[in-house]
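A protein chain is absent from this complex, but the other protein chains hold their places.
Showing subunit A:
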Amino acid sequence: MNGPHDLGGQQGFGPIAPERNEPVFHAEWEKRALGITLSCGAFGAWTLDESRHARECLPPATYLSASYYEIWTRALEQLLKRHDFVTQAELDAGRSLYRGREPKNVLKAEMVAGVLARGGPCDRPVGTPPRFAVGERVRTKNFNPETHTRLPRYARARAGVVEAVQGSFVFPDDNAHGKGENPQWVYTVVFDGPEIWGEGGDPTLTVSIDAWESYLERA
């Protein structure tokens, strides 16, 4: 979707503000927000793609004025309600008022090291060979779905070159919406700066994205 998250190439956000010797967390609540989010991910009730979509569905004014862990927390509340683990009344009260859904897994302390070390690989085999080859010229599609996609706006309807076939991976555009993993080949596609940014684009710049096969057509 063309949400507030799709920031590539937008202007007006001002300078970067690197912080010298930045701490891992800036507040205690950030630690808890990270841990709660990962713990709830372990329920197995939603996918990483669905949680990304929940974040990008936040209203633009909220998304752009929130710190990152605030974005996570607000999106997590939506997911917990959507999947019947909690109600809004419970979130408001901060206590249990209702017997909601039981999760498949509850992450316990002794499981943390193993779960983090395993991660969640999302490469999956597909039955067909890659449609595009390294060195081939391709064009990204022009679409504007209201649903989740990982083709950023700045890289739509642009011609580039396939630099690598990266393997086959879960397709987020479907997986975010409970339509299954439907894996596809993923390609690193390289664009010249001026192809994306047009007149005045830096000629020494190249930008690449990792694009699922259905985002691409032959140029």
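Here, a contact is a pair of C-beta atoms (placed from the backbone, for glycine too) under 8 Å apart; a residue touches a chain by one contact, two chains touch by 3 or more; residues count from 1.
Convention: contacts and distances are computed from a predicted model.
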Quiz item: Looking at UniProt, which of "GCVT N-terminal domain-containing protein", "Homocysteine biosynthesis protein", "nitrile hydratase" or "ABC transporter permease" names the chain that isn't shown?
Solution: "nitrile hydratase"
Exercise. Could you tell me which of A:A27, A:V134, A:A157 or A:A219 touches the chain that is not displayed?
Key: A:A27
Quiz item: When the complex is taken as a whole, what residues of subunit A touch the one chain not shown?
Solution: 5-11, 13-19, 22, 24-29, 31-36, 38-40, 43, 52, 55-56, 64, 67-70, 73, 76-77, 80, 85-86, 90-91, 93-96, 100, 103, 106-109, 111-113, 115-123, 150-152, 154-155, 166-167, 169-170, 186, 188, 196-197, 202, 204-212
